[in-house]
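Take a look at the following structure, please.
One chain of protein is taken out of this complex; the other chains stay put.
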Amino acid sequence: MSALAVRNLRKSFGGLLVTASVNLAVESGERRLIIGPNGAGKTTLFGLITGELRPDGGSITLFGQDITRVAGWRRPHLGMSRTYQIITLFPGETLLRNVTLSLLGLSPLRWNPVARLERQRGLIAHAREVLTRVGLDGLADRPVAQTSYGERRRVEIAMALAQNPKVLLLDEPFAGLSLEERRDVLRLVTTIPRDVTTVMIEHDMDVALDFAERITVLHLGEVVVEGTRSEVVADPRTRRIYLGE
Amino acid sequence: MKRLALGAALAILAAVPLWIDGTYYVNIASQILFYSIFALGINVLVGYAGLVTLGHAGLFGVAAYTAARILGGGHGHLAAVLGALALTLLAAALFAGLALRGTGIGFVMITLAIGQIVWGVAYRWISITNGDNGISVSARPSPFGLSLASPAHFYWATYAVFLVAIASMAIFVASPFGASVRGTRDQARRMNALGYQVWLIRFLAFLFSGFWSGVAGLLYLYYNQFVSPQAVALTASAEALLMVISGGTATLLGPVVGAALVVTMKNVASAYIERWNFVLGAIFVAIVVFMPEGLVPGAVRWWRRATAGGR
Partner (left out) sequence: MSLWLVLAVNSVTLGGLLFLLSAGFSLIFGLMKIPNLTHGSFFMLGAYLAATLIGWGLDFWTAAVVAGLLVAAFGGAIERLILRRLAGAELAQVLVTLGLSFMVADVCLKVWTGDPIRIDTPRALAGVASFGGLAFPAYRLAISVIAVGFAVALWALLDRTRLGAMIRAGVDDPAMARVAGIRVSRLFTIVFCLGAWLAGFAGVIGGPILSVYPGLDQEMLPLALVVVILGGSGSLLGSLLGSFVVGFLYNFGQALFPELAYVVLFLPMLIVLVVRPQGLFGRPAV
């Protein structure tokens, strides 16, 4: 049973077929990289998997459970987390509060209108621990506005990891980062425990290749090449897609 | 330090009928308080949920008219209050269900349409609302045997309700649910991806907001002992929105300051300035253009700049 399986997934916007019968199966603990030129439909695919977009056809299963009709907000409760290509942290808050909000998302506490959030010591300690894991505990009380882009990117990932996902979806985690920041994020990503199935979208192959075990190449909404890292890199079609555009 | 100032302010407010001379000013103080409650309720949506509403006078009016009708039917004050609040919550649920179909401008326009429908009913459905003539209420309630007929007593009753309202707001803001609401304002998409049910959060916030708008409507009814379609006109919603925006949406006390400003201007200034509507509109425009974050944060900003720059 695959951790994440997508069968014949289809999505059109207006007259444009953005996702064209995509089939994908990611095994438990696998590190999968999805690449493809701009317009290939990578982010749309993520949107369909997380439930932000509703597919026109096909199915999505998570550890054998059909989640095609499951509401987007419920999928994190089933063990699916994602990060965004554009950093979407809570702007007015500290890093600690950002991670706390992430933890709160899965807790029934989030409906509580009378307790004091500041007093939830267990929750806050857990949040601090998550920040420590990504090396940012020193900045825990810093407002987001006073952190660097690279630090924010790591908080993004930390927030997704905080929810102890079984499947983690990373949407272009290296976008907009300097060389040094990329190394930090790569280190972070490669230290993700093996029981988390990680699927990454990237446009820039150089950095992401180190991370991938299997690679899926998307082009114009279709899976064109798929296989192990060496297979895909060697495949002439891969080069054609990237150079031919 | 902040808590000391807050405590002092609340104590001063409590003693208003004692140190303010004249029933006219005590009455204005009462108005400021229940309009503050209205503004605080609206701010739950505008400031904390990020949803601007131009129709909340509709909920204010539903409470007032319902209570007026129940009293007119010969029932007691307790029935009127409970009935009004229950119907207001129901109306809030209906309005929320409709309005939350849109976001941003869409939400605003739907609330505007709903507000206009309520106004239309108040104005035209004469058999229920008595139309332009309004409905009168013969007497204020006497909770625990204390009559609220005098301005001072009414003020203290309103003050008590105001305290409860402010306390509930403070608790709400500091709570996990409050944090969830603010999260939906800042990053709705991200909240969904974190497992929050954004629609339901907004819906509940709307109910909470509607409840306090209804409470304010009841106080308005008992204060004036009268309700007419004017209470639900677009100008009423606009004035309420102005209270929230002028005071500042990001703070707990902002709406209170805004309510004080608008009520004072409306009552006191209109004795000297003939053209209240013009002034209202001008203040609206000026604040939106020059001080969009509101008076309280704006004033704080000016103060900081002034004290930082000064020698």
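Should a chain be cited, it is by its letter among A and B, assigned in written order, with residues numbered from 1 in that chain.
We take it that a residue touches a chain if its C-beta (ideal position, glycine included) is under 8 Å from a C-beta of that chain, and two chains touch if they have at least 3 such contacts.
Here the structure is a predicted model, which is why all the values come from computation and not from measurement.
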Looking at the whole complex, which visible chains does the left-out chain touch? B
Considering the whole complex, which of B:Leu146, B:Val268 or B:Ala282 touches the chain not shown? B:Ala282
Which of B:Ala39, B:Leu59, B:Ala92 or B:Ile110 contacts the chain that the document leaves out: B:Ile110
Footprint of the hidden chain on chain B, which residues? 52, 54, 98, 100-110, 112-114, 116-117, 119-121, 123-127, 188-189, 191-192, 198-199, 202, 234-235, 238, 241, 245, 274-278, 280-285, 288-289, 292
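We adopt the following convention: only the chains that are shown with their structure count from here on.
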Using mean CA coordinates as chain centres, what's the chain A-chain B distance in Å? 42
Which stretch or stretches of chain A touch chain B in the complex? 50, 52, 72-74, 76-77, 81-82, 84, 88-92, 97, 101-102, 104-107, 109-118, 120, 159, 163
Of chain B, residues touching chain A in the complex: 171-172, 174-180, 182-183, 186-187, 189-198, 208
